[in-house]
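Note that one protein chain of the assembly has been removed; the remaining protein chains are unaltered in position.
What follows is subunit A.
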Amino acid sequence: MCEYEFSETAYTKIIFHAAKYPHQAVNGLLLAEKKTKGSIVQITDAIPLFHQCLGVTPMAEIALMQIDAYAESAGLVIAGYYAAPENFYDNQIEKAPAAKIADKIQENFKNACFAIVDNKLVSLEHKRAALQVYSYASDSNRWSKAKYSLVNTSQTLEGVSLLLKRGAMRDVIDFDNHLDNPENDWTNQFLNQSLKDLQKLY
């Protein structure tokens, strides 16, 4: 059984991606440091992937290959997959879109995590972390609920609420945006830097 810890940047980007496209399902990848400290997998970044037509695979394959190379060069590894279902009330893992990507990631990284965004908890007043996290139990061959935490929980939640109120979620860029216009940076360097600067202020 694996435990996960989400950095502020990773959590914020997941919520931003879901909030930017409130009427569509979104998904993305989670990156972690290559070396796990102890038994907790530290998810340090999230790469938003798609917000349309999640069921088809070609662009997902392209994205996975490119992000794999990117992660490798940054000393990170693709450690998980997140998805936000289209329907407001869907928060079960069976309803998560494109779950095959998670299976694929788990083949390459044993302790991969599958995070589902709980739409009901994504609000302007973030009280609880809006994720449900699962890890893969190889003995039962299915995903089962796992424990997770956020780095600096109250600060992260407060920060996300504040930024959502300001409409900051429009700044997050996903792979779909990049495919529409290559000028868009799916590594979100600008956003990452802004988030880092904000975190220093606290």
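The definition used in the following text is that contacts are C-beta pairs under 8 Å (C-beta built on N, C-alpha and C of every residue); 3 or more make two chains touch, one makes a residue touch a chain; residues count from 1.
Methods note: contacts and distances are computed from a predicted model.
Engineer: Would you mind picking the UniProt name of the chain not drawn here, from "Origin recognition complex subunit 5", "Cullin", "ER membrane protein complex subunit 2" or "Dynein regulatory complex subunit 5"?
Structural biologist: The chain we cannot see is recorded in UniProt as "ER membrane protein complex subunit 2".
Engineer: Would you indicate which residue among A:2, A:18 or A:64 is in contact with the undisplayed chain?
Structural biologist: Checking each option in A:2, A:18 or A:64, the one touching the absent chain turns out to be A:64.
Engineer: Identify the residues of subunit A touching the omitted chain, counting contacts across the whole complex.
Structural biologist: Residues of subunit A in contact with the hidden chain: 23, 53, 55-62, 64-70, 73, 86-90, 97, 100-101, 104, 170, 178-183, 185-187, 189.
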